[in-house]
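Okay, handing you the structure first.
Moving on to chain A:
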Amino acid sequence: MDMSQQTLMPEKAVLLPVGTSAKVVARNVNVYYGEKHALKDVSIDVPDKSVTAFIGPSGCGKSTFLRCINRMNDTIPICRVTGKITIDGQDIYDPALDVVQLRARVGMVFQKPNPFPKSIYENVAYGPRIHGMARSKSDLDQIVENSLKKASLWEEVKNRLQDSGTALSGGQQQRLCIARAIAVSPDIILMDEPCSALDPIATAKIEELIDELSRNFCIIIVTHSMQQAARVSKRTAFFHLGLLLEEGETNQMFTNPTNERTQAYITGRFG
Partner candidate 1 sequence: MTDIAGAAAPVFRLDVTSDAAKRRIRKRYAAEARFKAYGLAALGVTTLFVGALIFDIIRNGIPAFTQHSLTMDVAVPADFVPADKRSDPLAIRGADYFPVTRDALKAAIPGIESRRGERTLTRLLSTGAPGVLRDRLLADPDLIGKTVKVPLLLSDDADLYFKGSGTPIIKRSGIGTATPSGTTGEITILTSANDFAAEVVSIKQAAKEKADGQAIEAARLTTFGGQSVAQRVSEINAEIAALRARVDSPKVEEVLDGKLPSKLVEINGGLVKLTKLTDVSVAGEVLLPLSSTDDAKPGDWKVITYATPESNRKVSDQEVAFLERFREKGMVDRHFNTLFFTSGDSREPELAGIRSALIGSALTLFVTLALCLPIGVLAAVYLEEFAPKNRITDLIEVNINNLAAVPSIVFGLLGLAVFLNFFNFPRSAPVVGGLVLALLVLPTIIIASRAALKAVPPSIKEAALGVGASHQQAVFHHVLPLAMPGIMTGTIIGMAHALGETAPLLMIGMVAFIVDVPTALTDAATVLPVQIYLWSDLPEVAFKLKTAGAIMVLLGFLFLMNGAAIYLRKKFERRW
Partner candidate 2 sequence: MINNRKLTATITVAVAGIVASTAIAAARDQIRIVGSSTVYPFTTAVAEQFGKSGAGKTPVVESTGTGGGMKLFCAGVGIGHPDMTNASRAIKKGEFEDCQKNGVKDIVEIKVGIDGLVLAQSKAGTPLKLNIEHVFLALAEQVPGADGKLVANPHTNWSDIDKSLPNTKIEVLGPPPTSGTRDSFHELYMEVGAKKIAALKDMQKADPKGFEKLWKSLRKDGAFVEAGENDNVIVQKLEANRNAVGIFGYSFLEENHAKLRGASINGVEPDYDTISGGKFPGARPLFFYVKKQHVGVIPGIAEFAAEYVSAKAMSQDGYLARKGLVALPKAEAEKVAASVKAMKPLTAADVK
């Protein structure tokens, strides 16, 4: 994996501290929704095996940028993306690249839990099944169990795997969605405000889980909650009006932001 880092010639200076490998590298990314210029010239490096938080006021483009990373924006017909995003050195907007495979490698968890109207088991098994990851039923059982364990849901649902996924509570549903995402063992997990629909207790569980997962995955999380960003992320990026204004170590961002608008946002003067 380190090889790729060397093959990539960044157009700007390496933004990450020396010794940290970049998993996702974005250069001059612009996004347009029809006439609207939603994201302007964003360049960022996202390190592997850590949590990076995107913060910023509503409509600042952080979710848009997140959705660029697994090309979910493709599902919106009027959306147009320019610039370059690479994962492990591979350009994900390369026409030759298969978006389906890309998304298998880049999992995503959504703002509102969206379990499929199927059983808990089927929800998790769905991804491995379409990607042919399991050779037998017992393999699949194993994957489901592992994923649910990783999502800290196993104990709660192990006796009712055939129940409908929609019958779970909100927090459980969201953890199910995370389990679903990690069942295909992606490299990256994108989380779009995963806790905004949850109560504090469920939120705490998810945050704990994120922390746990960051040992193995590159996690990018979009959040509205400054505290959450501070709690879970190692690095933070601040978006405003489609621009990436500041990016750096979370500790530093929250204690000593360089940009005055970041400061204003963090201290709650606007947003």
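Per the selection procedure, all candidates are chains of the complex that A comes from, given by their letters.
Please note the rule applied: a contact is a pair of C-beta atoms (placed from the backbone, for glycine too) under 8 Å apart; a residue touches a chain by one contact, two chains touch by 3 or more; residues count from 1.
Not measured: the values here are computed from a predicted model.
Quick check: counting C-beta contacts as defined, which of 1 or 2 touches chain A in this complex?
1
For the complex, which residues does chain A have touching candidate 1?
Residue positions touching the partner: 98, 100-101, 104-105, 128, 130-134, 139, 142-143, 146, 149-150, 184-186, 212, 215-216.
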